[in-house]
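Not every chain of the complex is shown here; the ones you see sit where they belong.
As written, the chains take the letters A and B, and residue 1 is the first residue of each chain.
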């Protein structure tokens, strides 16, 4: 297997930006409750949000050699997805590489290992999501893979898939499904906005979700019966 | 066992609001170091604080059917306590249901599973405490129980017990002990305020806590002996 694949297909800028208007949770629901990463991958700044194309990287734990190479080859608009065995005790990314990412137009970094220089990274305005924060340094010794499909956060991510992140977490949209998911997300947002209006007017959950028949069929019993 | 019990006894509004003046830690200490929930249940906003009556809900993991029903039957001033097996990879509560809670006068939601739409929930001003944040959706399939006594966060919570939460965590006060605990908490706060004054004046821990005799009895040795 070749170590570095540079030529990957990405969704169109219009599709990517279109998806960026929706929250990660909305997109996850809209595409049929698929694509959400594990809740253990968290933002270092709870106000972070981003959208971009997955540029996948496999590093050895406590080794960021392939991440350095990935920054070299990534394109503006890419999101670095860096799997390193979920090792928490390493800060494989900090403000120096953060500035390198910014200069390249990379829009976010996501790893299942750790990061550091979190104050500087927040000031830099680069969205960073990680499994931990650790000051411990890494080495540059071990070859890995760039732009192979990756199992990460209990999901499969293909290079070029669309990645959306916000305070709640991260969701993956298959590159070729972007436009369909925009439409589904739009519909869901409208439906939810309508529900919120109804709740504010005093309607109730059982009522709005038409749960009465369902509950009767399931045999729900209450002390009002 | 009946699925939904709607008629529960609550403490008086006066008792509940009286307890609301004290921190969760103070109440826990004042009532004899009892009632604190596990530290794994955390606020999504560290400035959150609330007081109310426990309205208990048992859901299946990744299934919020009973939570929807609970919102329907809860009363203003209630705190939803939602046990779902501690499953982290589900966001069983978000901004739509958050608005439904607000409209009903529910004062807080507490779950050992996950929540989502945390930005919107913070803006909404509804205190939310959870075991995780996850964008993953839930189903509405499985019946559970509303207002049965619940083992939650390593404590037993009865419907109608008083629930106090703040940045440090959550404490339960038995419904019938509320007034007694107010008095005890008041006494503790005064004692602690006195201690703080003494510390500021330069008194020391061993001195203020009368530890000298205790330490001598225990056989403490120092390099000053």
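We adopt the following convention: contacts are C-beta pairs under 8 Å (C-beta built on N, C-alpha and C of every residue); 3 or more make two chains touch, one makes a residue touch a chain.
None of the values given here were measured: they were computed from a predicted structure.
Taken as a whole, the complex in this structure file is built from 6 copies of one protein sequence, with 2 shown in place.
By definition in this document, only the chains that are shown with their structure count from here on.
Spacing of chain A relative to chain B, judged by their CA centroids, is 31 angstrom. Those residues of chain B that touch chain A in the shared complex are 2-7, 65, 68-69, 71-72, 88-89, 91, 94-97, 99-100, 102-104, 114, 116-119, 132-137, 140, 143.
Remark: chain A residues 23-25, 28-29, 33, 36, 38-39, 42, 46-47, 154, 166-171, 192, 195-196, 199-200, 202, 204-207, 209, 211, 214-215, 218-224 touch chain B in the complex.
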